[in-house]
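The structure under discussion appears below in the form of structure tokens.
One protein chain omitted, others in place.
Now for chain A:
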Amino acid sequence: MAVAAAAARVWGSSRGLGRTGLLLLRRPGARGLARSLPRRQEQQHFPSLDDKPQFPGASAEFIDKLEFIQPNVISGIPVYRVMDRQGQIINPSEDPHLPQEKVLKFYRSMTLLNTMDRILYESQRQGRISFYMTNYGEEGTHVGSAAALDNTDLVFGQYREAGVLMYRDYPLELFMAQCYGNVSDLGKGRQMPVHYGCRERHFVTISSPLATQIPQAVGAAYAAKRANANRVVICYFGEGAASEGDAHAGFNFAATLECPIIFFCRNNGYAISTPTSEQYRGDGIAARGPGYGIMSIRVDGNDVFAVYNATKEARRRAVAENQPFLIEAMTYRIGHHSTSDDSSAYRSVDEVNYWDKQDHPISRLRHYLQSRGWWDDEQEKAWRKQSRKKVMEAFEQAERKPKPNPSLLFSDVYQEMPAQLRKQQEALARHLQTYGEHYPLDHFEKWDKAAVQQSDQEAIRAGPAQ
């Protein structure tokens, strides 16, 4: 305790030290102790090579001038593009030189999606489906990125990425089945329209809460890394969802846990009615990446080749180096947020028309195709007719199909049905026997408990999704 007394003279009252201070004193020569003994006043300053910050948290240089870092919102991160607004390649060395068939697939996917969107939006207006969300103006972000991935790369989406599924050849029948919630819906009619999912095509089922998919995608990427799967996970979200805490969580985890993931932000200017000026004050989403230690880029989302190039390179490096990449694809939401929205309430028709007419991913690609001699007006006419016909056929079929067996209301809550839930299922069955006329049973497949039991057993045998 003589040490304590000596220390008390140096620091003043030993009471201020507390228990921690006493512990330090009991271990003389501890690093903290040696440094903190005050030196006698010295005039000389020796520039010391050792005079660098030693903090565990950050060890950049010292600076002796008070200066706040300016957030760079004026010049900001530049927007990478390959084509100009007329579809002409600007820098030939950036042209990915994709074969004709592949680029035609881009075009057909984007236009088929556009056609499907028009018809399904209308069908909601006519009361045939309950809800719909279009993808107008963002088709380039979907197709450019999907084309740069392997077919087995796992996709976590938000809700405006139907073009990714379209590119992966998800049949029109199944898009429609989900929107109608009919008996062919793989999702068994459980969710609102556009909440697609497909195990075979490695597209995780969409959920309505925003940004929840972001940390999940990171976990999936971590598992892929551990499995040496040579797979990347891509996670799509909008600039609005990027404000959610889950986005911050996902970015930080991906960087610290070194996950092979592509974060793909569709910055389309609006989150329902909220413009970007009310969503964030920094330089968009791309500027956040470096804050987490994440390689980041901003691209012209309406330039399908820019999106393709960025995603392709991000994929290659994410898998090779086990680190996340952030791509912010700048685009514009030409349509309303959904069928429950009328965007004329918060933006001008002129603004929308500009994007529709002057900077549309489909037009830009068509100009490119035409300038290569890979497409012409006749083919355009024929394809429009053909794609419309395909969509109408699928649509009519989807309308005619019944809804699934109502006892499917009760299955898949758990892998096995708990006893209490089975009792509730039986209670509904009995209720329908007496009161069935008040329920829309005509539109549904016949109640069949056995079908539900069978699907329980199949699920148990099938095992987990990949």
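To be clear about the criterion, a residue touches a chain if its C-beta (ideal position, glycine included) is under 8 Å from a C-beta of that chain, and two chains touch if they have at least 3 such contacts; residues count from 1.
Simple rule for what comes next: contacts and distances are computed from a predicted model.
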| query | What is the missing chain called in its UniProt entry, if the choices are "BMS1 ribosome biosis factor", "Aminotransferase class I/classII large domain-containing protein", "V-type proton ATPase subunit a" or "2-oxoisovalerate dehydrogenase subunit beta, mitochondrial"? | reply | "2-oxoisovalerate dehydrogenase subunit beta, mitochondrial"
| message | One chain is left out of this view; which of A:313, A:359, A:412 or A:448 touches it in the full complex? | response | A:412
| query | Of the listed residues A:129, A:143, A:198 or A:234, which contacts the missing chain in the full complex? | reply | A:198
| note | Touch rule applied to chain A and the missing chain gives residues 1, 4, 22, 154, 156, 185-191, 195, 197-199, 204-205, 207, 209, 212, 214-224, 226-227, 245-246, 248-250, 252-253, 256-257, 411-416, 418-421, 455, 459-460, 463-466
